[in-house]
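Note that one protein chain is taken out, while the other chains of the complex remain in position.
Chain lettering (A, B and C) follows the sequence in which the chains are written, and residue indices restart at 1 in each chain.
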Amino acid sequence: MSVVALLRRPALAGQNSLMIGLVLVSLLALLAVFGQWLAPHDPDLVDLGQRLLPPDSSHWLGTDHLGRDLLSRLIVGTQLSLGSVMLTLALVLLLGLLVGGVSGFLGGKVDLLLMRLCDMFMTFPTLVLAFFFVTLLGTGLSNVVIAIALSHWAWYARMVRGMVIAQRGREYVLASRLAGASRWARLRQHVLPNIAGPLLVLATMDIGHMMLHVSGLSFLGLGVTPPAAEWGVMINDAKEFIWTHPQLLLLPGLMIFFSVMAFNLLGDALRDRLDPTREVH
Amino acid sequence: MEHSTLELQGLRIEGRAGALVEDVDLQLRRGQVCALVGSSGSGKSLTCLGSLDLLPAGLTRTHGQLLLDGQALPAAQVRGRVASLVLQNPRSAFNPVRNMASHAQETLKLRGIGGTAARARMAQCLEAVGLVDRERVLQAFAFQLSGGMLQRMMIALALMAQTPFLLADEPTSDLDALSQARFLDLLMELVQQHGLGVLLVTHDMGVVARCADHVAVMDAGRIVERQTVHGLFERPASTASRTLLDAHQILAGSTP
Amino acid sequence: MLRYILLRLVLLVPVMLGVSLLVFVLLHLGSTDPALDYLRLSHIPPTDAAIAEVRHALGLDRPLYAQYLSWLWKALQLDFGTSYLTGRPVFDDLLYYLPATLQLGGLALACTLLLSIPLGLVAARWQGRWPDHAVRAVTFLGVSMPNFWLAFLLIALFSLWLGWLPPLGRGGAGHLVMPVLAIALMSMSINARLLRASLLEASGQRHVTYARARGLPARQVWGSHVLRNAWLPLVTATGMHIGELIGGALVIETIFAWPGVGRFAVSAVLNRDFPVMQCFTLLLTGLLMVCNLVVDVCYAWLDPRSRLEGVSA
Partner (left out) sequence: MQQPGNRKRALWGLLLLAASTFVNAEDATQNAPTLVYSWPVNAGPLDPRGYAPNQMYAQAMVYEPLVRYSASGTIEPWLATAWQVSDDGKVYTFTLRDGVRFSDGTAFDAAAAKANLDAVLANSQRHRWMELVTTLDHVEAPDRLTLRLVLKHPYYPTLMELAQVRPLRFGSPQAKPGEPAGTGPWMRVDSRLGEYDRFARNPLYWGPTPAYGEVLVKVIPDPNSRALALQTGELQLIQGAAGEITASTFVRLRDQGFATALSAPLATRSVAMNTGRGATRDLAVRQAINQAVNKQAIIDKILYGLEPRADTLFAPNMPYADLGLEPYAYDPALAARQLDAAGWRLAPGNTVRSKGGEPLSIELVFLGTSALQKSLAEVLQGELAKAGMHIELRAVEEGALVRRQRDGDFGMIFADTWGAPYDPHSFVSSMRYAGHADYMAQRGLPIKDQLDQRIGQVLASTDEQQRAEHYRFILTTLHQQAVYLPISYLTAISVRRDSVAHVQFGSTLFDVPFETMTPQQEH
């Protein structure tokens, strides 16, 4: 399939969703990297006099239950929230692809054992796993990342395995086997691009899912060590003010919403660019 | 031999980056093989699929008309009733989760044939294309049959549909030499005995030399030359045909 | 196929054994001592003497391997010991609480599928147009909204403001609506997106083009060719959602005062009730492995390749 056809081929998700996705992701990346300097106030400055203020001239989004500027905490929070989720996603995708790929591709005994390993990890609810880690290593975001990753990678492994089996029947894989390509090369060249689609969707949707896990675990006090700002912890702290000051919970929730949207739009557009099965002979 | 000609007039296919195929006319006659040749990317496959309006999302057929003996027909009525299709890599053309029998029943049901008549028809068609081990093939799934057998299964489906015309999109490029030869013998036999009108899309001039009656050469979305097969091999007019023939001479050197 | 199922069921035992050992080690490696939690809940000051007495009463002063072996020996006879906190037999309490969670989890799974499949279909069918964007917005909202927030919104709307539904507790059908919705939203959103992606991928396959080439009507092409292939990733995803729904139940049961095993496990985790945690993770492992087996069997039944190619999943 000539390169020309690849480029000219229509972006099924539409050109603009790729643009929006790219713009949002780069905005988030900007916030993550330059957060400290962009924040109008010191995110950790406690000032009980300024507690729970509605948005006004100096605090554009108002202040939280300890008088800290919400806008600054959201901006600085990007680094920890997105950073931890990206780390978790990377860990999860790596493990998932590795175990799922090998298990789906080799089949037989290896597949059986690896899948049982998956079952073991899938059964541990994130909460229980996180609690074990905390008692072993203490609190802090790194342990939460490990805990979430350990209980999520099994998802990806099973997904990848299912798709690898589905792809294995595809003719070009067999054709390349005839051509003597090593198994690993075959796995990398032919099978992986084709499972990019659903995997990208799962990964981008999981961004919101995992961030909320951080929030869920912070009610155990496991999240980031205070007073650092992180969206999940902010949501958990705002739990108490749901009725009186809903914006404390709404704003971090919106940030997660935009992150999921950004990466999902990007994921969709990438999938359509990458997806060879839609090529025209 | 009620229907004799299937014409395609003024086919034009546009993608987001402009026209990919422009005002292509083709004429198929029963009992004859018309070859459509060109380098890869010249739009020959697009023309084949576009004529039956089977383009993937994002590509649109802006112009183009199908005429059966001069009478205009919408593509939807041509598909499966007037013309059948044979695709390049047969394995991915069959639904991986349904066996051959279900594909056949589907096609026959469209023609209103069911029950024992359908089974008899299936047996007859599979015999015709040389798939002797009938029961095994019908129960088998795509990943359990070889490329050659699947290709012939496609022909069998075309026979079951009793379509007078057949569009073959590079049917032999993925087959080994032996199954390629056997496939072309079968094709020629159907053309001579059943008067099948075939459009054969290929870049292999050897296949053209062996089967085609007349040839249309495409380059960059346009038909640049129309000749009988002998005319083309002796006096190639356009540069595209000359390059195709030179490449062929080096490889095989066969002439019609 | 039967041989394969039996093999999987036999494999259940070593995995559960592995899990029980892993949990035991992780629990006892942990820095704090269940005796402390017992004393805390009993409002007794944790003096050395008091701790020693409680550790002896709970059998924690025996060497680790002895504790594990005695637990294992009794576990084989379905006697999972008594809870450190309540002194009640662990297995009976877990079985008492389990139906409430299974009811919640089961309905949440049904709700997830019932909502996500139509949404996924609509999004794929009118891809790029407004229904697709609407579904996409709903699913993004679903993924970025914490379940406890959704729970409180639902309570505020349906019981506080409208008064239609009871705010908490277990009872009639009215008690089920809000908790099930609160648990199912996250999984439903992910499932809808997954279905849309696999539908789009399936509809782009070459065999769909060939089916249309054979003149099959659009409804039949969509039904027997596109959908049949799109189900596969969904079946795998359902297996995953089961684990996730039970996780979601942990939080929702606390909010809706639902007497389920989730809440029981959370309090056990917080108060280091080792026997309950040990038995709960074992029970959960068994439950999820059986679910995964059912999912794999469905997968093999739906996809002949994994069945016939001798690929024992």
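One rule holds for everything that comes next: contacts are C-beta pairs under 8 Å (C-beta built on N, C-alpha and C of every residue); 3 or more make two chains touch, one makes a residue touch a chain.
None of these values were measured; they are calculated from a predicted model.
**Q** Considering the complete complex, which visible chains touch the unshown chain?
**A** A, C
**Q** Which one, C:36, C:117 or C:134, makes contact with the chain that was left out?
**A** The missing chain is touched by C:36.
**Q** Looking at C:81, C:105, C:120 or C:167, which makes contact with the chain not pictured?
**A** In the complete complex, the chain left out is touched by residue C:167.
**Q** Per the definition of touch given earlier, which of C:49, C:76 or C:218 contacts the omitted chain?
**A** C:49
**Q** What chain C residues would touch the chain not displayed?
**A** 31-34, 36-51, 53, 57, 85-87, 93, 96-97, 99-100, 103, 152, 155-156, 159-160, 163, 166-173, 176, 254-257, 259-260, 263-264, 267, 270-272
**Q** By the contact criterion defined above, which parts of chain A meet the unshown chain? Give residue numbers in ascending order.
**A** Against the missing chain, chain A presents residues 44-49, 51, 65-66, 131, 134-135, 139, 218-222, 225-227, 237, 239-244.
Basically, only the chains that are shown with their structure count from here on.
**Q** If you take the mean of the Cα atoms for each chain, which one ends up farthest from chain A?
**A** Relative to chain A, the chain with the farthest C-alpha centre is B.
**Q** Could you give the separation in Å between the centres of chain B and chain C, each centre being the mean of its C-alpha atoms?
**A** The answer is 51 Å.
**Q** Nearest whole angstrom, what separates the Cα centre of chain A from the Cα centre of chain C?
**A** 20
**Q** Using mean C-alpha positions as chain centres, tell me how far chain A is from chain B in Å, no decimals.
**A** It comes to 46 Å between the two C-alpha centres.
**Q** Quick check on chain C: which residues sit in contact with 2+ other chains?
**A** Residue numbers touching two or more other chains: 127, 204-206, 232, 303, 305, 309.
**Q** What are the residue numbers in chain B that touch two or more other chains?
**A** Correct list: 49, 56-57, 89, 92, 96, 143.
**Q** So in the complex, which bits of chain C are touching chain A?
**A** Listed in rising order, the residues of chain C that touch chain A are 7, 11, 14-15, 18-19, 22, 26-27, 29-32, 127-128, 136, 139-141, 143-149, 152, 156, 186, 189-190, 193-194, 196-198, 200-201, 204-206, 232-233, 235-237, 239-240, 243, 246-247, 250-251, 265-266, 269-270, 277, 281, 284-285, 287-289, 292, 296, 299, 303, 305-306, 309-313.
**Q** For the complex, give me every residue of chain B touching chain C.
**A** By the definition above, chain B touches chain C via 49, 52, 54, 56-57, 76, 79-81, 84-85, 87, 89, 92-99, 102, 106-107, 110, 141, 143-144, 154, 157, 161.
**Q** Which residues of chain A touch chain C in their complex?
**A** 12-14, 107-108, 111-112, 115-116, 119-120, 122-128, 131-132, 135-136, 154-155, 158-159, 161-163, 165-166, 168-169, 197-198, 200-202, 205-209, 211-212, 215-216, 220, 235, 239, 242-243, 249, 253-254, 256-257, 259-261, 264, 271, 275, 277-278
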